[in-house]
Structure formats: C-alpha cells, structure tokens
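The complex is shown incomplete by one protein chain, all other protein chains being positioned as in the whole.
The block that comes next holds chain A.
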Amino acid sequence: MSTDAHSLSRDDVAHLARLSRLAVTDEELDRFAEQLGVVLGAVARVQDAPTADVTPTTHAVPLTNVHRPDVVTPSLPREQVLAGAPAAEDDRFRVPRILGEEA
C-alpha cells in the first residue's frame, strides 16, 4: 500500500475493495480514495496518544468464559430458514460455483 502517511491511493482502495468483496465502480474509487484519505488523516490522531503502558480495551464490561449448560435446544425449522434464502434446492442453500473454470 502507499507509503504516504495517512493516505489511501486509488490502488489501495481497489485492493481493499477486493478484499471486502465489493465490486466498486471507477467513479467510486476516485471518490472513496479522496474521502477516506480525509477520514484517515483525522482518525490517525490516535497515534499521538500516550499509550506506552496502556493495555487495550476490547469490551467495556470485562467478561470471561461465559458458559451455558450443554443442553440441546430446538433449532429453527429448515423450511423457515431456507424461506429467506435467495436460492434453495433440495433442502439446502444453492450457491454459485465456487471454483473457476480453469481450476
């Protein structure tokens, strides 16, 4: 990615969009690169914080190892779950092919 401090090039955004499975348009690439550069400049301020001996907070309320009893409970009926799917076949979610032609 670009070596410039706190900026995102058009190529950076294209790469990140690919990682995020977003088929962005050329026009979006231009706009997002500009807007996200501004946002990144602002959020990069976190790097000025005095955090030498500071541990990160992942959750506001510390909780560890929340267990529940190992008891079988009913699941949603299959037909109800599949009813919301864009495509279903033989009681399963139908998906486009996963491997490319050449694979």
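Operating definition for what follows: a contact is a pair of C-beta atoms (placed from the backbone, for glycine too) under 8 Å apart; a residue touches a chain by one contact, two chains touch by 3 or more; residues count from 1.
Here, contacts and distances are computed from a predicted model.
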| item | value |
| --- | --- |
| Missing subunit (named according to UniProt) among the choices "ABC transporter ATP-binding protein", "Heme exporter protein B", "Glutamyl-tRNA(Gln) amidotransferase subunit A" or "Monovalent cation/H+ antiporter subunit D family protein" | "Glutamyl-tRNA(Gln) amidotransferase subunit A" |
| Contact footprint on chain A, counting only the chain that is left out | 1, 8, 12-13, 16-25, 28, 31-32, 35-36, 38-40, 42-51, 54-61, 63, 66, 68, 76, 80-81, 83-87, 93, 95-100 |
